[in-house]
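Missing here: one protein chain of the complex. Every other protein chain is in place.
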Amino acid sequence: MKIRPLGDRILVLREEEESKTPGGIIIPDSAKEKPHHGKIVAVGPGKIGEDGRRTAMDVKVGDRILFSKYAGTEFKIDGVEHLFMREDDIMGVME
Amino acid sequence: MKIRPLGDRILVLREEEESKTPGGIIIPDSAKEKPHHGKIVAVGPGKIGEDGRRTAMDVKVGDRILFSKYAGTEFKIDGVEHLFMREDDIMGVME
Amino acid sequence: MKIRPLGDRILVLREEEESKTPGGIIIPDSAKEKPHHGKIVAVGPGKIGEDGRRTAMDVKVGDRILFSKYAGTEFKIDGVEHLFMREDDIMGVME
Amino acid sequence: MKIRPLGDRILVLREEEESKTPGGIIIPDSAKEKPHHGKIVAVGPGKIGEDGRRTAMDVKVGDRILFSKYAGTEFKIDGVEHLFMREDDIMGVME
Amino acid sequence: MKIRPLGDRILVLREEEESKTPGGIIIPDSAKEKPHHGKIVAVGPGKIGEDGRRTAMDVKVGDRILFSKYAGTEFKIDGVEHLFMREDDIMGVME
Amino acid sequence: MKIRPLGDRILVLREEEESKTPGGIIIPDSAKEKPHHGKIVAVGPGKIGEDGRRTAMDVKVGDRILFSKYAGTEFKIDGVEHLFMREDDIMGVME
Partner (left out) sequence: MKIRPLGDRILVLREEEESKTPGGIIIPDSAKEKPHHGKIVAVGPGKIGEDGRRTAMDVKVGDRILFSKYAGTEFKIDGVEHLFMREDDIMGVME
(Lines give C-alpha, C1' and ligand atoms only; values in the text may rest on other atoms or scores of the structure.)
Protein backbone atom coordinates (compact mmCIF):
# COMPACT_ATOMS: atom_id res chain seq x y z
CA MET A 1 0.00 0.00 0.00
CA LYS A 2 1.30 3.43 -0.97
CA ILE A 3 0.66 6.43 1.28
CA ARG A 4 0.73 10.08 0.17
CA PRO A 5 1.35 12.33 3.18
CA LEU A 6 -0.47 15.66 3.19
CA GLY A 7 1.08 19.13 3.56
CA ASP A 8 4.39 19.16 5.43
CA ARG A 9 4.02 15.62 6.75
CA ILE A 10 6.41 12.75 6.10
CA LEU A 11 6.13 9.02 6.56
CA VAL A 12 9.03 7.38 8.40
CA LEU A 13 10.12 3.79 8.80
CA ARG A 14 11.46 3.74 12.32
CA GLU A 15 14.83 2.06 12.83
CA GLU A 16 15.77 0.00 15.84
CA GLU A 17 17.93 1.65 18.46
CA GLU A 18 21.46 0.96 17.27
CA SER A 19 23.59 0.71 20.35
CA LYS A 20 26.63 -1.06 19.02
CA THR A 21 26.76 -0.32 15.30
CA PRO A 22 30.37 0.51 14.31
CA GLY A 23 30.69 3.81 12.42
CA GLY A 24 27.96 6.32 13.12
CA ILE A 25 26.79 5.01 16.48
CA ILE A 26 23.82 6.76 18.07
CA ILE A 27 23.54 5.79 21.71
CA PRO A 28 20.75 7.63 23.44
CA ASP A 29 21.48 8.98 26.88
CA SER A 30 18.90 8.65 29.63
CA ALA A 31 18.79 12.16 31.07
CA LYS A 32 16.60 14.03 28.56
CA GLU A 33 14.28 13.77 25.61
CA LYS A 34 16.15 11.60 23.11
CA PRO A 35 15.90 11.56 19.36
CA HIS A 36 14.92 8.46 17.49
CA HIS A 37 15.83 7.83 13.91
CA GLY A 38 14.41 6.31 10.80
CA LYS A 39 14.23 6.39 7.04
CA ILE A 40 11.80 8.57 5.13
CA VAL A 41 9.52 6.51 2.89
CA ALA A 42 7.14 9.25 1.71
CA VAL A 43 7.18 13.05 1.70
CA GLY A 44 4.25 15.45 1.49
CA PRO A 45 4.17 18.32 -1.03
CA GLY A 46 4.88 20.98 1.61
CA LYS A 47 2.85 23.43 3.63
CA ILE A 48 0.84 26.20 2.01
CA GLY A 49 1.50 29.58 3.62
CA GLU A 50 -0.82 32.51 4.24
CA ASP A 51 0.11 33.86 0.80
CA GLY A 52 -0.97 30.65 -0.96
CA ARG A 53 2.56 29.54 -1.85
CA ARG A 54 3.75 26.07 -1.02
CA THR A 55 7.08 25.82 0.79
CA ALA A 56 9.36 23.11 -0.62
CA MET A 57 10.37 20.28 1.72
CA ASP A 58 14.01 20.06 2.92
CA VAL A 59 13.99 16.25 3.04
CA LYS A 60 13.42 13.54 0.45
CA VAL A 61 12.54 9.85 0.30
CA GLY A 62 15.49 7.78 1.53
CA ASP A 63 16.85 10.38 3.96
CA ARG A 64 17.78 8.96 7.36
CA ILE A 65 16.52 11.39 9.96
CA LEU A 66 16.65 12.10 13.69
CA PHE A 67 13.48 13.06 15.53
CA SER A 68 12.15 13.42 19.08
CA LYS A 69 10.79 10.24 20.59
CA TYR A 70 7.52 12.07 21.21
CA ALA A 71 7.13 13.06 17.59
CA GLY A 72 4.73 11.42 15.22
CA THR A 73 1.71 9.14 15.08
CA GLU A 74 2.36 5.42 14.84
CA PHE A 75 0.63 2.93 12.58
CA LYS A 76 1.53 -0.28 10.76
CA ILE A 77 1.55 -0.65 6.97
CA ASP A 78 1.59 -4.24 5.77
CA GLY A 79 2.69 -5.28 9.25
CA VAL A 80 5.60 -2.84 9.61
CA GLU A 81 5.51 0.05 12.07
CA HIS A 82 5.68 3.53 10.55
CA LEU A 83 5.37 7.08 11.84
CA PHE A 84 3.69 10.15 10.41
CA MET A 85 5.28 13.40 11.49
CA ARG A 86 5.62 16.99 10.36
CA GLU A 87 8.88 18.15 8.79
CA ASP A 88 9.35 20.53 11.72
CA ASP A 89 9.60 17.50 14.04
CA ILE A 90 12.77 16.40 12.24
CA MET A 91 15.93 17.57 13.97
CA GLY A 92 18.48 16.56 11.38
CA VAL A 93 19.48 14.32 8.51
CA MET A 94 22.29 11.74 8.88
CA GLU A 95 24.74 11.96 6.03
CA MET B 1 -29.21 13.99 2.97
CA LYS B 2 -26.35 15.91 1.39
CA ILE B 3 -23.92 17.86 3.56
CA ARG B 4 -21.72 20.75 2.37
CA PRO B 5 -18.73 21.13 4.73
CA LEU B 6 -17.56 24.69 5.36
CA GLY B 7 -14.04 26.06 4.89
CA ASP B 8 -11.29 23.44 5.14
CA ARG B 9 -13.55 20.79 6.64
CA ILE B 10 -14.26 17.38 5.15
CA LEU B 11 -16.88 14.75 5.85
CA VAL B 12 -15.54 11.22 6.33
CA LEU B 13 -17.22 7.83 6.38
CA ARG B 14 -15.21 5.97 8.98
CA GLU B 15 -14.05 2.48 8.08
CA GLU B 16 -13.88 -0.41 10.48
CA GLU B 17 -10.48 -1.29 11.85
CA GLU B 18 -9.12 -3.76 9.33
CA SER B 19 -6.91 -6.12 11.22
CA LYS B 20 -6.67 -8.99 8.78
CA THR B 21 -7.38 -7.53 5.34
CA PRO B 22 -4.87 -8.94 2.83
CA GLY B 23 -3.05 -6.28 0.80
CA GLY B 24 -2.72 -2.92 2.50
CA ILE B 25 -3.22 -4.04 6.07
CA ILE B 26 -3.33 -1.32 8.70
CA ILE B 27 -2.92 -2.85 12.14
CA PRO B 28 -2.80 -0.21 14.82
CA ASP B 29 -0.19 -0.66 17.51
CA SER B 30 -1.11 0.01 21.12
CA ALA B 31 1.75 2.25 22.27
CA LYS B 32 0.79 5.65 20.88
CA GLU B 33 -1.90 7.74 19.25
CA LYS B 34 -3.09 5.67 16.30
CA PRO B 35 -4.56 6.82 13.05
CA HIS B 36 -7.97 5.74 11.93
CA HIS B 37 -9.05 5.68 8.34
CA GLY B 38 -12.07 6.33 6.22
CA LYS B 39 -13.40 7.53 2.90
CA ILE B 40 -14.07 11.17 2.14
CA VAL B 41 -17.72 11.78 1.19
CA ALA B 42 -17.72 15.58 1.04
CA VAL B 43 -15.05 18.30 0.84
CA GLY B 44 -15.30 21.95 1.82
CA PRO B 45 -14.21 24.75 -0.54
CA GLY B 46 -11.00 25.48 1.41
CA LYS B 47 -9.91 27.99 3.99
CA ILE B 48 -9.81 31.71 3.30
CA GLY B 49 -6.48 33.26 4.31
CA GLU B 50 -5.69 36.69 5.76
CA ASP B 51 -5.32 37.99 2.20
CA GLY B 52 -8.84 36.87 1.21
CA ARG B 53 -7.68 34.06 -1.07
CA ARG B 54 -9.08 30.58 -0.69
CA THR B 55 -6.53 27.77 -0.50
CA ALA B 56 -7.46 24.75 -2.63
CA MET B 57 -7.98 21.43 -0.84
CA ASP B 58 -5.44 18.61 -1.32
CA VAL B 59 -8.06 15.85 -1.03
CA LYS B 60 -11.18 14.97 -2.99
CA VAL B 61 -14.35 12.94 -2.57
CA GLY B 62 -13.51 9.23 -2.66
CA ASP B 63 -10.02 9.56 -1.17
CA ARG B 64 -9.27 7.02 1.56
CA ILE B 65 -7.49 8.87 4.33
CA LEU B 66 -5.63 8.27 7.60
CA PHE B 67 -6.36 10.51 10.58
CA SER B 68 -5.74 10.66 14.33
CA LYS B 69 -8.30 8.82 16.41
CA TYR B 70 -8.90 12.06 18.30
CA ALA B 71 -9.70 14.00 15.17
CA GLY B 72 -13.17 15.01 14.16
CA THR B 73 -16.72 15.35 15.43
CA GLU B 74 -18.97 12.31 15.07
CA PHE B 75 -22.55 12.25 13.88
CA LYS B 76 -24.82 9.87 12.00
CA ILE B 77 -26.34 10.62 8.61
CA ASP B 78 -29.21 8.33 7.64
CA GLY B 79 -28.06 5.93 10.36
CA VAL B 80 -24.40 5.72 9.34
CA GLU B 81 -21.63 7.20 11.46
CA HIS B 82 -19.62 10.00 9.88
CA LEU B 83 -16.93 12.40 11.02
CA PHE B 84 -16.33 16.08 10.33
CA MET B 85 -12.69 17.08 10.46
CA ARG B 86 -10.35 19.76 9.14
CA GLU B 87 -8.02 18.92 6.27
CA ASP B 88 -5.08 19.53 8.60
CA ASP B 89 -6.24 16.57 10.72
CA ILE B 90 -5.60 14.24 7.77
CA MET B 91 -2.19 12.59 7.92
CA GLY B 92 -2.17 10.94 4.52
CA VAL B 93 -4.08 9.46 1.61
CA MET B 94 -3.96 5.72 0.84
CA GLU B 95 -3.24 5.07 -2.82
CA MET C 1 -37.00 42.07 17.57
CA LYS C 2 -34.38 42.05 14.85
CA ILE C 3 -30.75 41.28 15.70
CA ARG C 4 -27.73 42.24 13.58
CA PRO C 5 -24.80 39.93 14.40
CA LEU C 6 -21.35 41.55 14.34
CA GLY C 7 -18.32 40.38 12.34
CA ASP C 8 -18.33 36.67 11.48
CA ARG C 9 -21.11 35.82 13.91
CA ILE C 10 -24.44 34.24 13.00
CA LEU C 11 -27.71 33.87 14.86
CA VAL C 12 -29.16 30.35 14.85
CA LEU C 13 -32.57 28.98 15.76
CA ARG C 14 -31.71 25.65 17.32
CA GLU C 15 -33.72 22.64 16.15
CA GLU C 16 -34.82 19.78 18.35
CA GLU C 17 -32.80 16.59 18.15
CA GLU C 18 -34.52 14.65 15.39
CA SER C 19 -34.11 11.02 16.28
CA LYS C 20 -36.77 9.43 14.10
CA THR C 21 -37.35 11.85 11.22
CA PRO C 22 -37.54 9.88 7.95
CA GLY C 23 -35.23 11.16 5.21
CA GLY C 24 -32.11 12.92 6.43
CA ILE C 25 -32.03 11.48 9.94
CA ILE C 26 -29.32 12.78 12.25
CA ILE C 27 -29.00 10.47 15.26
CA PRO C 28 -26.20 11.58 17.52
CA ASP C 29 -23.94 8.87 18.84
CA SER C 30 -22.81 8.95 22.45
CA ALA C 31 -19.05 8.42 22.15
CA LYS C 32 -17.76 11.87 21.15
CA GLU C 33 -18.58 15.51 20.72
CA LYS C 34 -21.77 15.60 18.69
CA PRO C 35 -23.01 18.28 16.35
CA HIS C 36 -26.31 20.00 16.87
CA HIS C 37 -28.24 21.65 14.10
CA GLY C 38 -30.40 24.64 13.46
CA LYS C 39 -31.51 27.27 10.99
CA ILE C 40 -29.66 30.53 10.46
CA VAL C 41 -31.86 33.56 11.14
CA ALA C 42 -29.25 36.33 10.85
CA VAL C 43 -25.74 36.61 9.41
CA GLY C 44 -23.00 39.11 10.25
CA PRO C 45 -21.15 41.06 7.55
CA GLY C 46 -17.95 38.97 7.91
CA LYS C 47 -14.65 39.35 9.68
CA ILE C 48 -12.21 42.14 8.87
CA GLY C 49 -8.69 40.82 8.28
CA GLU C 50 -5.29 42.36 9.11
CA ASP C 51 -5.35 44.06 5.70
CA GLY C 52 -8.68 45.78 6.39
CA ARG C 53 -10.69 43.67 3.94
CA ARG C 54 -13.87 41.98 5.00
CA THR C 55 -14.17 38.28 4.18
CA ALA C 56 -17.58 37.30 2.77
CA MET C 57 -19.62 34.76 4.75
CA ASP C 58 -20.14 31.25 3.33
CA VAL C 59 -23.63 30.88 4.82
CA LYS C 60 -26.88 32.79 4.42
CA VAL C 61 -30.17 33.26 6.25
CA GLY C 62 -32.26 30.10 5.96
CA ASP C 63 -29.31 27.67 5.80
CA ARG C 64 -29.70 24.64 8.03
CA ILE C 65 -26.36 24.03 9.69
CA LEU C 66 -24.52 21.52 11.87
CA PHE C 67 -22.42 22.77 14.77
CA SER C 68 -20.66 21.46 17.87
CA LYS C 69 -22.87 21.20 20.92
CA TYR C 70 -20.37 23.37 22.77
CA ALA C 71 -20.56 26.15 20.21
CA GLY C 72 -22.42 29.36 20.75
CA THR C 73 -24.00 31.53 23.41
CA GLU C 74 -27.66 30.91 24.18
CA PHE C 75 -30.36 33.49 24.64
CA LYS C 76 -34.09 33.81 24.00
CA ILE C 77 -35.65 36.24 21.58
CA ASP C 78 -39.40 36.73 22.01
CA GLY C 79 -39.45 33.54 24.07
CA VAL C 80 -37.62 31.30 21.57
CA GLU C 81 -34.12 29.97 22.24
CA HIS C 82 -31.42 31.13 19.84
CA LEU C 83 -27.65 30.78 19.63
CA PHE C 84 -24.94 33.23 18.61
CA MET C 85 -21.87 31.57 17.13
CA ARG C 86 -18.99 32.34 14.82
CA GLU C 87 -19.04 31.04 11.26
CA ASP C 88 -15.97 28.92 12.06
CA ASP C 89 -18.06 26.96 14.60
CA ILE C 90 -20.28 25.71 11.75
CA MET C 91 -19.22 22.30 10.49
CA GLY C 92 -21.49 22.03 7.48
CA VAL C 93 -24.69 23.00 5.75
CA MET C 94 -27.48 20.46 5.17
CA GLU C 95 -28.73 20.53 1.61
CA MET D 1 -17.37 62.90 33.27
CA LYS D 2 -16.65 61.98 29.68
CA ILE D 3 -14.61 58.86 28.89
CA ARG D 4 -12.73 58.22 25.64
CA PRO D 5 -12.22 54.46 25.15
CA LEU D 6 -8.94 53.41 23.54
CA GLY D 7 -8.50 51.22 20.46
CA ASP D 8 -11.39 48.83 19.78
CA ARG D 9 -12.96 49.32 23.21
CA ILE D 10 -16.46 50.60 23.90
CA LEU D 11 -18.17 51.89 27.01
CA VAL D 12 -21.56 50.34 27.74
CA LEU D 13 -24.37 51.31 30.08
CA ARG D 14 -25.67 47.95 31.19
CA GLU D 15 -29.44 47.44 31.10
CA GLU D 16 -31.44 45.50 33.65
CA GLU D 17 -32.50 42.01 32.68
CA GLU D 18 -35.85 42.55 30.99
CA SER D 19 -37.87 39.48 31.71
CA LYS D 20 -41.37 40.70 30.97
CA THR D 21 -40.97 43.59 28.51
CA PRO D 22 -43.53 43.22 25.69
CA GLY D 23 -42.02 43.37 22.19
CA GLY D 24 -38.42 42.31 21.95
CA ILE D 25 -38.23 40.20 25.09
CA ILE D 26 -34.84 38.75 25.98
CA ILE D 27 -35.27 36.08 28.64
CA PRO D 28 -31.99 34.41 29.46
CA ASP D 29 -32.04 30.64 29.79
CA SER D 30 -30.10 28.99 32.61
CA ALA D 31 -28.21 26.23 30.79
CA LYS D 32 -25.30 28.12 29.21
CA GLU D 33 -23.38 31.36 29.03
CA LYS D 34 -26.01 34.04 28.58
CA PRO D 35 -25.68 37.38 26.87
CA HIS D 36 -26.38 40.59 28.66
CA HIS D 37 -27.34 43.80 26.94
CA GLY D 38 -26.81 47.48 27.19
CA LYS D 39 -26.48 50.76 25.37
CA ILE D 40 -23.20 52.04 23.99
CA VAL D 41 -22.24 55.42 25.47
CA ALA D 42 -18.73 55.78 23.99
CA VAL D 43 -16.80 54.14 21.16
CA GLY D 44 -13.04 53.92 20.64
CA PRO D 45 -11.39 54.90 17.35
CA GLY D 46 -10.73 51.26 16.34
CA LYS D 47 -7.78 48.90 16.47
CA ILE D 48 -4.56 49.55 14.59
CA GLY D 49 -3.44 46.53 12.56
CA GLU D 50 0.05 45.22 11.78
CA ASP D 51 0.07 47.44 8.69
CA GLY D 52 -0.62 50.60 10.71
CA ARG D 53 -4.16 51.08 9.45
CA ARG D 54 -7.01 51.61 11.84
CA THR D 55 -10.06 49.40 11.37
CA ALA D 56 -13.36 51.29 11.61
CA MET D 57 -15.78 50.23 14.36
CA ASP D 58 -19.04 48.47 13.41
CA VAL D 59 -21.01 50.03 16.27
CA LYS D 60 -21.83 53.59 17.28
CA VAL D 61 -22.97 55.51 20.33
CA GLY D 62 -26.60 54.68 21.08
CA ASP D 63 -26.53 51.11 19.72
CA ARG D 64 -28.18 48.56 22.00
CA ILE D 65 -25.95 45.52 22.07
CA LEU D 66 -25.82 41.92 23.32
CA PHE D 67 -22.67 40.63 25.00
CA SER D 68 -21.48 37.70 27.08
CA LYS D 69 -22.04 38.09 30.79
CA TYR D 70 -18.32 37.48 31.28
CA ALA D 71 -17.33 40.28 28.95
CA GLY D 72 -16.04 43.60 30.13
CA THR D 73 -14.65 45.40 33.16
CA GLU D 74 -17.14 47.09 35.46
CA PHE D 75 -16.87 50.52 36.98
CA LYS D 76 -19.22 53.32 38.02
CA ILE D 77 -19.30 56.77 36.46
CA ASP D 78 -21.17 59.39 38.47
CA GLY D 79 -22.76 56.55 40.43
CA VAL D 80 -24.02 54.52 37.45
CA GLU D 81 -22.52 51.14 36.57
CA HIS D 82 -20.80 50.91 33.19
CA LEU D 83 -18.72 48.31 31.38
CA PHE D 84 -15.63 48.59 29.20
CA MET D 85 -15.35 45.86 26.58
CA ARG D 86 -13.75 45.22 23.22
CA GLU D 87 -15.88 45.34 20.08
CA ASP D 88 -15.15 41.64 19.54
CA ASP D 89 -17.01 40.87 22.79
CA ILE D 90 -20.23 42.21 21.24
CA MET D 91 -22.38 39.46 19.76
CA GLY D 92 -24.98 41.57 18.04
CA VAL D 93 -26.89 44.82 17.83
CA MET D 94 -30.63 44.97 18.60
CA GLU D 95 -32.56 46.82 15.91
CA MET E 1 14.81 60.68 38.17
CA LYS E 2 13.39 60.60 34.65
CA ILE E 3 12.25 57.32 33.13
CA ARG E 4 11.90 56.61 29.41
CA PRO E 5 9.46 53.74 28.86
CA LEU E 6 10.28 51.37 26.00
CA GLY E 7 7.99 50.41 23.11
CA ASP E 8 4.28 50.71 23.85
CA ARG E 9 4.77 51.06 27.60
CA ILE E 10 3.67 54.01 29.72
CA LEU E 11 4.52 55.12 33.22
CA VAL E 12 1.53 55.95 35.43
CA LEU E 13 1.20 57.75 38.73
CA ARG E 14 -1.59 55.85 40.40
CA GLU E 15 -4.36 57.90 42.00
CA GLU E 16 -6.13 57.05 45.20
CA GLU E 17 -9.58 55.53 44.91
CA GLU E 18 -11.86 58.57 44.86
CA SER E 19 -15.07 57.50 46.49
CA LYS E 20 -16.64 60.83 47.35
CA THR E 21 -15.18 63.34 44.88
CA PRO E 22 -18.00 65.53 43.47
CA GLY E 23 -18.06 65.70 39.65
CA GLY E 24 -16.62 62.70 37.87
CA ILE E 25 -16.91 60.16 40.70
CA ILE E 26 -15.52 56.70 40.03
CA ILE E 27 -16.79 54.29 42.67
CA PRO E 28 -15.64 50.75 41.99
CA ASP E 29 -18.23 48.01 42.41
CA SER E 30 -17.25 44.77 44.13
CA ALA E 31 -18.59 42.14 41.71
CA LYS E 32 -15.93 42.08 38.99
CA GLU E 33 -12.49 43.19 37.95
CA LYS E 34 -12.41 46.91 38.62
CA PRO E 35 -10.43 49.57 36.83
CA HIS E 36 -8.02 51.78 38.65
CA HIS E 37 -6.97 55.18 37.45
CA GLY E 38 -3.97 57.41 37.34
CA LYS E 39 -2.08 60.07 35.46
CA ILE E 40 0.43 59.31 32.73
CA VAL E 41 3.89 60.67 33.54
CA ALA E 42 5.87 59.12 30.65
CA VAL E 43 4.99 57.54 27.30
CA GLY E 44 7.06 55.15 25.19
CA PRO E 45 7.68 55.75 21.48
CA GLY E 46 5.23 53.02 20.40
CA LYS E 47 5.49 49.43 19.29
CA ILE E 48 7.35 48.37 16.16
CA GLY E 49 5.27 46.09 13.96
CA GLU E 50 6.32 43.16 11.76
CA ASP E 51 6.82 45.62 8.90
CA GLY E 52 9.28 47.74 10.92
CA ARG E 53 6.94 50.70 11.33
CA ARG E 54 6.32 52.20 14.72
CA THR E 55 2.69 52.70 15.69
CA ALA E 56 2.00 56.08 17.31
CA MET E 57 0.65 56.06 20.88
CA ASP E 58 -2.96 57.16 21.52
CA VAL E 59 -2.15 58.69 24.89
CA LYS E 60 0.14 61.49 26.07
CA VAL E 61 1.77 62.69 29.24
CA GLY E 62 -0.85 64.20 31.55
CA ASP E 63 -3.75 61.99 30.39
CA ARG E 64 -5.82 60.56 33.23
CA ILE E 65 -6.51 56.95 32.39
CA LEU E 66 -8.52 53.94 33.57
CA PHE E 67 -6.87 50.52 33.73
CA SER E 68 -7.47 47.06 35.16
CA LYS E 69 -6.29 46.61 38.71
CA TYR E 70 -4.20 43.66 37.53
CA ALA E 71 -2.38 45.72 34.93
CA GLY E 72 1.15 46.92 35.33
CA THR E 73 4.29 46.46 37.37
CA GLU E 74 4.66 48.58 40.48
CA PHE E 75 7.74 50.43 41.63
CA LYS E 76 8.53 53.61 43.54
CA ILE E 77 10.36 56.60 42.08
CA ASP E 78 11.65 59.08 44.65
CA GLY E 79 9.31 57.49 47.18
CA VAL E 80 6.12 57.68 45.11
CA GLU E 81 4.42 54.58 43.75
CA HIS E 82 4.23 54.29 39.96
CA LEU E 83 3.13 51.64 37.48
CA PHE E 84 4.56 50.50 34.17
CA MET E 85 1.96 49.14 31.79
CA ARG E 86 1.40 48.63 28.08
CA GLU E 87 -0.90 50.97 26.19
CA ASP E 88 -3.21 48.02 25.50
CA ASP E 89 -3.84 47.72 29.25
CA ILE E 90 -5.46 51.17 29.24
CA MET E 91 -9.23 51.02 28.92
CA GLY E 92 -9.98 54.68 28.46
CA VAL E 93 -9.00 58.28 29.03
CA MET E 94 -11.00 60.56 31.36
CA GLU E 95 -11.80 63.88 29.72
CA MET F 1 35.41 37.45 28.20
CA LYS F 2 33.25 39.29 25.69
CA ILE F 3 29.71 38.08 24.96
CA ARG F 4 27.73 38.86 21.81
CA PRO F 5 23.99 38.48 22.54
CA LEU F 6 21.88 37.08 19.71
CA GLY F 7 18.77 38.65 18.18
CA ASP F 8 16.88 41.01 20.48
CA ARG F 9 18.72 39.87 23.60
CA ILE F 10 20.79 42.08 25.88
CA LEU F 11 23.31 41.32 28.61
CA VAL F 12 22.73 43.17 31.89
CA LEU F 13 24.89 43.72 34.93
CA ARG F 14 22.37 43.62 37.74
CA GLU F 15 22.57 46.39 40.34
CA GLU F 16 21.93 45.95 44.04
CA GLU F 17 18.58 47.11 45.34
CA GLU F 18 19.19 50.75 46.22
CA SER F 19 16.95 51.52 49.12
CA LYS F 20 18.50 54.66 50.50
CA THR F 21 20.36 56.27 47.58
CA PRO F 22 19.64 60.02 47.56
CA GLY F 23 18.40 61.35 44.18
CA GLY F 24 16.60 58.80 42.05
CA ILE F 25 15.64 56.31 44.75
CA ILE F 26 13.92 53.13 43.63
CA ILE F 27 12.32 51.42 46.59
CA PRO F 28 10.38 48.36 45.57
CA ASP F 29 6.98 47.88 47.15
CA SER F 30 5.88 44.44 48.34
CA ALA F 31 2.41 44.12 46.81
CA LYS F 32 3.16 43.20 43.20
CA GLU F 33 5.78 42.11 40.73
CA LYS F 34 8.64 44.55 41.18
CA PRO F 35 11.16 45.72 38.63
CA HIS F 36 14.85 45.25 39.14
CA HIS F 37 17.47 47.38 37.49
CA GLY F 38 20.89 47.14 36.00
CA LYS F 39 23.29 48.40 33.39
CA ILE F 40 23.42 47.06 29.85
CA VAL F 41 26.84 45.64 28.98
CA ALA F 42 26.06 44.11 25.57
CA VAL F 43 23.26 44.48 23.02
CA GLY F 44 22.21 42.05 20.30
CA PRO F 45 21.73 43.17 16.67
CA GLY F 46 17.91 43.05 16.89
CA LYS F 47 15.20 40.61 15.90
CA ILE F 48 14.59 39.57 12.32
CA GLY F 49 10.94 39.86 11.34
CA GLU F 50 8.82 37.70 9.02
CA ASP F 51 9.88 39.96 6.14
CA GLY F 52 13.61 39.38 6.80
CA ARG F 53 14.30 42.87 8.09
CA ARG F 54 16.09 43.39 11.35
CA THR F 55 14.46 45.77 13.82
CA ALA F 56 16.92 48.18 15.46
CA MET F 57 17.28 48.00 19.24
CA ASP F 58 15.96 50.89 21.40
CA VAL F 59 18.69 50.51 24.03
CA LYS F 60 22.48 50.74 23.95
CA VAL F 61 25.45 49.66 26.03
CA GLY F 62 25.60 51.74 29.21
CA ASP F 63 21.84 52.29 29.54
CA ARG F 64 20.49 51.74 33.05
CA ILE F 65 17.26 49.82 32.73
CA LEU F 66 14.31 48.58 34.77
CA PHE F 67 13.04 45.04 34.27
CA SER F 68 10.73 42.51 35.91
CA LYS F 69 12.37 40.42 38.59
CA TYR F 70 11.28 37.31 36.70
CA ALA F 71 12.99 38.39 33.50
CA GLY F 72 16.21 36.94 32.26
CA THR F 73 18.60 34.04 32.69
CA GLU F 74 21.36 34.44 35.25
CA PHE F 75 24.99 33.52 34.84
CA LYS F 76 28.35 34.77 36.06
CA ILE F 77 31.07 36.20 33.84
CA ASP F 78 34.49 36.44 35.46
CA GLY F 79 32.79 36.02 38.81
CA VAL F 80 30.17 38.75 38.41
CA GLU F 81 26.47 37.97 38.07
CA HIS F 82 24.85 38.96 34.78
CA LEU F 83 21.47 38.47 33.14
CA PHE F 84 20.46 37.71 29.58
CA MET F 85 17.04 39.05 28.65
CA ARG F 86 15.07 40.10 25.61
CA GLU F 87 14.58 43.78 24.87
CA ASP F 88 10.84 43.32 25.37
CA ASP F 89 11.51 42.41 29.03
CA ILE F 90 12.85 45.92 29.63
CA MET F 91 10.25 48.27 31.02
CA GLY F 92 12.16 51.52 30.83
CA VAL F 93 15.47 53.33 30.79
CA MET F 94 16.57 55.55 33.69
CA GLU F 95 17.79 58.92 32.49
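Every chain is named by a letter (A, B, C, D, E and F) in the order it is written, and numbering of its residues begins at 1.
Everything below uses one rule, namely that a contact is a pair of C-beta atoms (placed from the backbone, for glycine too) under 8 Å apart; a residue touches a chain by one contact, two chains touch by 3 or more.
The structure displayed is predicted, hence computed values, not measured ones.
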| item | value |
| --- | --- |
| Chain F residues that touch the omitted chain in the full complex | 1-7, 9, 11, 42, 44-45, 48, 50-52, 72-79, 81, 84 |
| Chain A residues touching the omitted chain (full complex) | 23-29, 31-35, 49-51, 53, 55, 58-59, 66, 68, 87-88, 90-95 |
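Keep this in mind: only the chains that are shown with their structure count from here on.
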| item | value |
| --- | --- |
| Fitted rotation between chain C and its twin chain E in degrees, CA, nearest 5 | 105 |
| Approximate Å spacing (C-alpha centroids) for the pair chain A, chain F | 40 |
| Residues of chain F engaged with two or more neighbouring chains | none |
| Pairwise touch network: line, ring, star, complete, or other | line |
| Which chain pairs touch, all of them | A-B, B-C, C-D, D-E, E-F |
